[in-house]
Structures are given as C-alpha cells and as structure tokens.
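Mind having a look at this structure? Questions to follow.
Just one protein chain is left out here, and the rest sit where they should.
Labels run A, B and C following the written order; every chain starts at residue 1.
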Amino acid sequence: MTSTPTPPADRIGVWLIGARGSVATTAIAGAAAVAARLAPPTGMVAELTDFADSGLPALDRLVFGGHDTDDTPLTKRAEQLAGTGILPPALLAAVTPALDAADGEIRPGYRTAPGLPQAAAAARLATDLASFRDRHRLSQVVVINVASTEPPVHPHPAHRDLAALEAAMATEAGILPAGSLYAYAALRADCAHLDFTPSPGIRIPALRELADVQGLPYAGSDGKTGETLVRTALAPMFAHRALRVRSWSGTNLLGGADGATLASPDAAASKNASKRSGLEAMLGAGVEGLTHIDYVPSMGEMKTAWDHIAFEGFLGAAMTMQFTWQGWDSALAAPLVLDLARFLARARQLGAAGPQEQLGFFFKDPLRAGGSTTEHRLIAQFEVLRSWYAGGPQ
Amino acid sequence: MTSTPTPPADRIGVWLIGARGSVATTAIAGAAAVAARLAPPTGMVAELTDFADSGLPALDRLVFGGHDTDDTPLTKRAEQLAGTGILPPALLAAVTPALDAADGEIRPGYRTAPGLPQAAAAARLATDLASFRDRHRLSQVVVINVASTEPPVHPHPAHRDLAALEAAMATEAGILPAGSLYAYAALRADCAHLDFTPSPGIRIPALRELADVQGLPYAGSDGKTGETLVRTALAPMFAHRALRVRSWSGTNLLGGADGATLASPDAAASKNASKRSGLEAMLGAGVEGLTHIDYVPSMGEMKTAWDHIAFEGFLGAAMTMQFTWQGWDSALAAPLVLDLARFLARARQLGAAGPQEQLGFFFKDPLRAGGSTTEHRLIAQFEVLRSWYAGGPQ
Amino acid sequence: MTSTPTPPADRIGVWLIGARGSVATTAIAGAAAVAARLAPPTGMVAELTDFADSGLPALDRLVFGGHDTDDTPLTKRAEQLAGTGILPPALLAAVTPALDAADGEIRPGYRTAPGLPQAAAAARLATDLASFRDRHRLSQVVVINVASTEPPVHPHPAHRDLAALEAAMATEAGILPAGSLYAYAALRADCAHLDFTPSPGIRIPALRELADVQGLPYAGSDGKTGETLVRTALAPMFAHRALRVRSWSGTNLLGGADGATLASPDAAASKNASKRSGLEAMLGAGVEGLTHIDYVPSMGEMKTAWDHIAFEGFLGAAMTMQFTWQGWDSALAAPLVLDLARFLARARQLGAAGPQEQLGFFFKDPLRAGGSTTEHRLIAQFEVLRSWYAGGPQ
Partner (left out) sequence: MTSTPTPPADRIGVWLIGARGSVATTAIAGAAAVAARLAPPTGMVAELTDFADSGLPALDRLVFGGHDTDDTPLTKRAEQLAGTGILPPALLAAVTPALDAADGEIRPGYRTAPGLPQAAAAARLATDLASFRDRHRLSQVVVINVASTEPPVHPHPAHRDLAALEAAMATEAGILPAGSLYAYAALRADCAHLDFTPSPGIRIPALRELADVQGLPYAGSDGKTGETLVRTALAPMFAHRALRVRSWSGTNLLGGADGATLASPDAAASKNASKRSGLEAMLGAGVEGLTHIDYVPSMGEMKTAWDHIAFEGFLGAAMTMQFTWQGWDSALAAPLVLDLARFLARARQLGAAGPQEQLGFFFKDPLRAGGSTTEHRLIAQFEVLRSWYAGGPQ
C-alpha cells in the first residue's frame, strides 16, 4: 500500500445475501436517505472525518442487489420496520424508489436441497452476480452475507482443500452450508466477500484457498454491534489497569427474526463461541460466567443486554461493574454493512487480497491471516483501521 | 530518551502529602504486603508484563514519608481501613513494621495561617524533604499530593510568573493554596512532583516555570479511578462508531472523608470541571447532562457511580446505555499512587523534565505541555505509556 | 357510605386546569380512543375488574373543558406528542373530533396580575365552570389541576381562615397562587376539586374550610407515576422484612415542558418535599441520600429514574438494590387523570365530602383529614381503594 491511486468515480455493487432481512432492508433504505441528505450519517464510520481522505467510494455510488429465499417486497419489509421504530415513518415515501430498484435486483436464494449437486447451484449464483455487474457496469461487486445465522459446520475432509471441495461439489448436494456456498460463488465470480453473520461462511479452508488463488480480499465475521462492542471497549480497561476479572456474565434479550433463529441452541452456539473467545483473548483464561441469548418476541427489534463483571483490585478488594445496553438491532448493524462494503471495495482498489485484518474493528470474531494474533480491543482496532486507510501499512 | 541506562539499584523516596489519609495508608500498607509477596500485585500497572523491561524501580526500593496535618498513627488508620473492607484484616500484623517506619517519617503538614509569610513555610517543607533524602541516602524523592481536595484557586497576578510569586511569598501568608505550596517546596528541594488530587497544585504558571528552571519532571492531576476511568474507556466507542451522544448523566455516591470534602460545592467544583472536560474532548460539545457527587456517609469507602448515556444511531434511532460501578475508593487509588511514583522516578532517571504527558493514562485531567492536545481515550493513553517506557520516544 | 345508589346515566364534566398541556392532551385523546375501542384500557385503574361493580361513570360519559394560559390548538399539541412517541400517530385522525370539541371548551387561564383583585378573577373562573355545566347539562363538574408546577407558597395570615381570605381577595391581587385560585373558584362553583400537580392548590387551610362549608369532596396531590410509585411498592418490603435501609438515593432525568419547570430550584422544592416525606413515613427517619431531578431536554417525554438503596441485613450484612425506570411521562399520568375524575365523581354521587383519603393510591403526597395518618404503601392503598368502592366503609 505505498501509493493511493485516485479512486474511480464509477459505481460499486453491494450484493446482500439475505437481502430482504431487517439489516439489509435498513441498509438499503438508509443509504438512500443519507445519500439524499434526508438523514445525517449517524452510525457510519466511513463518514467520520478520520476517513475524509481515504478515497472510500461515496454512498451514492453503491448499487444494491442480492439473494433471498423469501419474497416479501422490500417496501413491505420497510413498512414493518417503520412500525417497530427502526425506520422513521416519514422517510418511507422518499426511499421507496431506492427500495424498488434494489427489489428488482434480488434473485431467489439458495437452500440446501437433496439431489442438486452444489457445483450447479454455485454456478447459478455466480451467474446472478456476473449479470448484476454487467447490467450495471459496476467496477466491482462486494458480496455481504446478512442472511439468518447458520449453525457451526461439522468438519468434512472435502473442506480441507479446494481440489477436494470442488470434486465433492460436483456430485454432492450438501457439502457446504448455504452461507459457504454463497462465498464460493462470490469468489468464483471475482467478488470480494464478507460475512456479517456468525455463520461458517468463508472460514472453510478450501474457500480461503480459493480466495488466495483468485487474489481477492475478504473479511468477517459477525458484526460487532452491541454487547460485544461494549465488551471490547471495556475489557482492556480491566486488563491495562491490572484489575483481575473473576467473572463476566451476560444476558441478551431480543425479539425479531434474528432472535428467533438464535433461540435454537445450534445457532446460538455459533454466536456464543464468537462472543466468548474475544473475552478470553483480552482477559486471559479463567474468567467465569455464562452468556445467555433469550428470545423475547414482544421486544421486537429492541435488543437489551445486561452484563455483570466481578473483579478484584488491590489487596483482593472485591468490586463489580454492570452495564445495560438498549439498542435497535438493525439500526446498529445496517450502517456497518454500508461501511464494510465501502472499506472492502476500497481495499480491493488498493490491491489488497486475503483476509483484511484492518477491518477487525467491525467484527466479533475477526478473520485473520495464519500466524497473526487477533486484536480485539476496540480502540486499538480503530487505530489500525484509521492508519491503514490513511495510506500507511498496518 | 535516546538511551536506556541501567537503573540504579538504590532507593527512591516517596513523599506523600496527606500521608495519613486513606489512599496514602493503603498505598504504604499495600506496598509492604505486595513486596513481601503476601498479596499479588493486582491493580498495579507497573507490574504488568508490558513494563517488565522498562527499568522501573522495584517496589521494595521505595521508602515512604510525608506531610499531614493530622496525627492519627498509621497503624490506627490501617485498622479503620480494615474495618471498612479496604485492607484484609489478616495482613495488618505483617504490615505494621512498614507502617511504623513510614509513621516515623511523617512531618507536620502546612495549613494557610495568617501572619507567617509563605516563603518561610516553604523553606521548612523543603528542609523536611532534603532531610528525608539525606538520612535515607535516596537517589531521589518523588512528592505526591494525596491530601484532601482543595477548591479551585482564584487567579492572582503573582501566580503568573516565578519572580512575582517569590516576591509575594516573601511577605504574604496566603498567596498559594496549601497544595501549591507543597509543589513549590518540592521543586525547590529538587524533587519531581505529582498531583493525584484535583487541587490546583502545580498547575499555577509560576510553578510550572519553576519546574522548567529546575529541569524537573512533574505530572497530574486527579487520579482516574472510577466513573471517569469508565467514561474514557467507553466514550471513544461512541465517537469511533459515529454514534451521536445526546446526553451523559452521572451520579456518584460516596462516603469516607473524601466524600465529605467533595460535598462542599467549592471542592466539588474542582472535581466536576475535570470530569466534564474529558467528556467534551472525546465527544465534542453539546452533550447534555449533569454529574452529581453525593455524600452518603453510611456508604463508607464504597464508591458507587451510575451513568446514563442517551445516544442516537442510524436514522435517528434512540438508544441508551447505563452502567453502575461499585468500587472501593482507596483500593482503586493506592496502587496507582505506587505506579506513579515508579513511573515518574524512572522518567527522571531517563532525563525527562517538564509535564510528563505519557502518564495521562492515570489522570482525569492530564497536565500537558503548551500546544499539545490532551488524549483522554484510555486505551490510546495506555499505548502511549507502553511505548514511552519501551524506550521509544512518543 | 351505607347505601350504593344506582349511578345516574348522565354526563360528568372534567375541567382541566392546564388543558393544553401534555398530560391533559393525552388524557382527552386517550379517553376518546379507548371509549371508541381503538385502544385497550391499559393503564386505567377504573377499568380493572376490581371496580366492575363500583358504579363509576363510564368513560364515554365524560365531557372535557378547561383553562389554559396557552392557546396552541389541541390537535397541534397532539401532533407534537405523536412525534415524541406518546400518542400513536395512527390514532390522530380518529381523535381529532374529540380534541376539537374539547378545544372549544377551553377558556383563557388565569395568571397573577397586579391590579386585578383576586375576587374578580375567581368570579370569572367560576362563571366559566357554571356555564360549562349548564350548556352541557352535566350532573357535576370535576376540576383537575394539571397545570405547570408552582413553587411552595409562603404562609400568609389570610390563608388561615375563609373569612380572612375573602376579605383579602376583595382588594388584593396576589393573595393566592394561581393553582389555589382555581381551587377557590371550583369550590365556589360547586365542583369537586383535585390537584394532580405538586402545587399548593387546595392545601391552603382557608380553602379546605370552604370545601367543608360547601360539603364538597376533594383530593390530591401530585400524581404518583414513576420513581415514587416504585418507591411505595418497594419500601414496605424492606420495612416488613426488618431490613434497615441506610440510604436511598435517586436521580431523575427528564425533558419535556414539565422537566424544564422542575429545573427551577423553587419548583423542584415542591416535588422533592413530596418525594422525601413518603420515604420517611415508610422507613423511619435517618435514611441518608438525595433525590435529583435533572432537566435533559433531548430526552423529551421519556422519564428515566435510577434509585440506589443501601441496606443492612442480619448481623449487619451490607447489601444493595438498584432500579431503573424508563417511562413515558404523560402516558403514565393521563390515564390516572381520567381515573381520578371518575373515582371522585362517584364519591360525590355517594355523598362523600372533605378529603378523599381512599384516593391516596394515586398520589405522592396524599391529602388527609386532620388526625389521620397517611398510608403510603402502594398495595395497602390499593386495598383501601378497592374496599371503599366495593361499598364497605374504609
């Protein structure tokens, strides 16, 4: 990253897997509202003055499309979100054209189905991407997975390398979870890929090998928007002050479709693992405490987290800290999806390939290159992000 | 800071203004307990592995003395603190010799008194310092103000430069507040100086001029141990995520002698100003909300802070965060006093003079050189501290 | 209360002092919405099955009017409240006719003005009331003060008895605060009176004498809707379990017009006194702690209270409880205003006169007859209310 070429003024495709979900709908509607200056860019990291000279693609240069297995129109989803308080009702009319445009670019999603070998399914998905890029003459397409969380994947020999994977895909129907198949298709279609969900996605070794072969940048996983965001701001405080955290317990209450998904023990396992690992990385092993995710339908899109931290100070003094975080789920996630599309597109413009560690700021469980250790501390992550896009090497 | 000379194995004096207070007593007792390995170094930043190679003076190289206007024996104060839960009763016997030794080095404190010109008072204080250094053959003495909080000082023409100040002190009795007189005496006695309290202390321009003349390092002010500690960990999270903080309100409940002092509106003003300024530096102007400090005698040394933060996210979504911090006041402050003595002594060994900005990590209201802006973000402050003592210039 | 006559089917007037305020507007709009079955009767005590046989006037039998010094149309106020989240925007159209009808019955409010003797002002206010009753052929009118909070009143000799008061009013302009003048006018116009505000209102002895003379029922003061509501539910728990409360501290954050009024130390004094007295009545004297009311404009109609309770248990064990209450101010108050109109009207139908102690459930600072002690415990108050309206003597 020695030079910073002037970014091309042309347009970037943002292809959302789960394009009809709450996060996706909020992102598409919000991008239109902010681009039209009907709302300030609150929540958008890319709009901070820190990145004014980073050459990020402008918000109005983004073109949206995606895959979804559901077919509720985006305008209907937007109305539902307005009812829950996520989207200001007054904005609905203004963003309808943008929603309709994106709606016309949403193609049927993929679900593991017996019979159909995954190679064929992947080919169809990759064609959708290429067609989108061609029709809109996009300089590149960034694929972002914001679909429902999938359970952790069972290791399979064919996941280990690309050759084995493609051999298996040629005949088998269920070798990859859906999210990983989307990642495969993205890479094959020459697109940068990003997992905003905790799903296995691109983490499978064979897919990372494919990204290397293709020279494509990718990032993930699991957008850091609530409890974990706060944890990564607070945990270093204890560590750097030599305070000994004895236990860190958390309870998350959430309604909404994502809450329902996470209520299944399987899917929660993905989320829980990514939450816990960061805590240990920052505080060392031996921190007691559980993290609960409760589905409380009547809370809708409002996500409430309570965390209790018991710690020891000088001469064993027992102290506690508690926090409660009350946030609108998709309002927290959507601007980050837009940020990530812009930061990842820009990284590709600058020639970056492989795991984009400078994006760790956005993720609960940052993907990294083999051998490097993960920085979970939020503020340190921000400094990495800032300096990377200021043109300095990391 | 181009070279890192091997630190001398000799001993460092730690002279505490307010040596019989809760913080001082806990620091002296705790230093003995940790040096004797009766307690782990929890809460001591200097003992983190980050500073293993920084050449900080070892804990058992510190020799304690001080000034106080009160004459309760340290062992009695330690018993009282054991009763409130700050000092483990089981440690009392083991630390009694150390407390007795320090007790023998506490000299009568100074109180503004009509009649006596401050030059004379300062001379006596400076003599106490020199005598302490000589008798114990200390390589240097660090003076740390942990006395009761004093109100903000009214500007006075004689505060503006050293010549005017010394002219006025020669005849006047009340030109400097007590804490500032101690700072003057420290500098005149060739000691590094540090304000752990929010009192005016060394901030007076004429005193900073004197420090420059003497080539002495100094730092302050107001140890960051509770609500503000958390605020400086959390506020950057909002800023870096482009979340708009609308209000940040706080209520602090404290008993203890320090609580009683802060209950006076005057002294609280010192504390409040230092708390508020940091918030604005991190979040910009226009953040609504008050910060209360309530004296609740029955809470003793337990300090409880509740903070409420209302913020806006994407498309104006209204969200809130709250935290409660429940900590033992002196258990939080005492290890930092020991840390600061060691970091400041080491800085002097390395030839540093003037305001030691790398110590900002420890303070609510970090002293800085003219022209430099204050870094309030806790984690960024830690990185500054770490890299400074790793030998690299900041 | 020996017999329970069938309640007349005719209509009851509800005359609101401060009829254009948030509470009044929400009450008028909400009464219409619930009467039309567009919203469930959530928050309405009178609609509990406990009172199904109490003969309370039905909601659709209430006719609204009032005084206000402001002249913003009610429909405009309703739109503002819809913007803050108090009124569901979808209801606005449906309640417009009801708002317009009430608007036509709002007369100019009274403000203390030099020159005009209060007797004349009172006569005008009483005429407004009588005219309202006559034009709508109401069986009775209940006057409820929901105007801005007024400061505590300075005792004045003329407040002591009715004769002295009327003599003074004949010539003086400022003998009574506005809220008390409204109460005087109400009583003179043969109306039951109720103070929902913490203002002095009917508490002045001469006014209570007038109520006795007229044989009219009255009640107050200061609707119990948030922090105090919770306190009166919780404090008896500590008392009845013999737990010793050492301190009870509270911080209230509120925006809205009422928040601005209470930000003045004078008005806050009214509110604070009523809050503190109940705590002492339930827990005994000697409970430490302050209660803050902070005006935080950006919080709008959302009222947030944090309370911290430190208590001692068996063998001195130190324990704490904290709560946070986040409620919409006028949504909490408005249904109680409607309840009180109905309960007070019914009491008059049953022949009750003087202070209506059975309504203490609704108030922070319940008015009582000389000699009786105040029951502050919420659940005990509910049982009193229930049994009174079940027809049994209290």
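The definition used in the following text is that a contact is a pair of C-beta atoms (placed from the backbone, for glycine too) under 8 Å apart; a residue touches a chain by one contact, two chains touch by 3 or more.
Because the structure is predicted, anything quoted here is derived from the model rather than measured.
**Q** From the list C:Phe64, C:Trp248 or C:Trp328, which touches the chain that is not on show?
**A** Hidden-chain contact among the options goes to C:Trp328.
**Q** Going by the contact rule already stated, which one of C:Gly30, C:Gly109, C:Gly201 or C:Gly300 would touch the omitted chain in the full complex?
**A** C:Gly30
**Q** In the complete assembly, which of C:Gly55, C:Gly174, C:Pro236 or C:Gly391 touches the absent chain?
**A** Of all options in C:Gly55, C:Gly174, C:Pro236 or C:Gly391, contact with the hidden chain holds for C:Pro236.
**Q** Given that one chain is not shown, which residue among A:Thr69, A:Thr96, A:Ser131 or A:Ser247 touches it?
**A** A:Ser247
**Q** Footprint of the hidden chain on subunit C, which residues?
**A** Where subunit C meets the chain not shown: residues 26, 30, 33, 39-45, 47-48, 85-88, 91, 229-230, 233-234, 236-237, 240-244, 312-317, 319-328, 331-332, 334-335, 361, 377-380, 382-383.
**Q** Which residues does subunit A use to touch the chain missing from this display?
**A** Its contact residues with the unshown chain are 246-247, 249, 251, 253, 288-290, 292, 294, 296-299, 304, 306, 308, 310, 318, 320, 322, 324, 326.
As a convention for this text, only the chains that are shown with their structure count from here on.
**Q** What is the distance in Å between the mean C-alpha positions of subunit A and subunit C?
**A** Their C-alpha centroids are separated by 51 Å.
**Q** Where the CA atoms of subunit A average out and where those of subunit B average out, how many Å apart are those spots?
**A** For subunit A versus subunit B, the centre distance works out to 43 Å.
**Q** Scan subunit C for residues touching two or more other chains and write them down.
**A** 324
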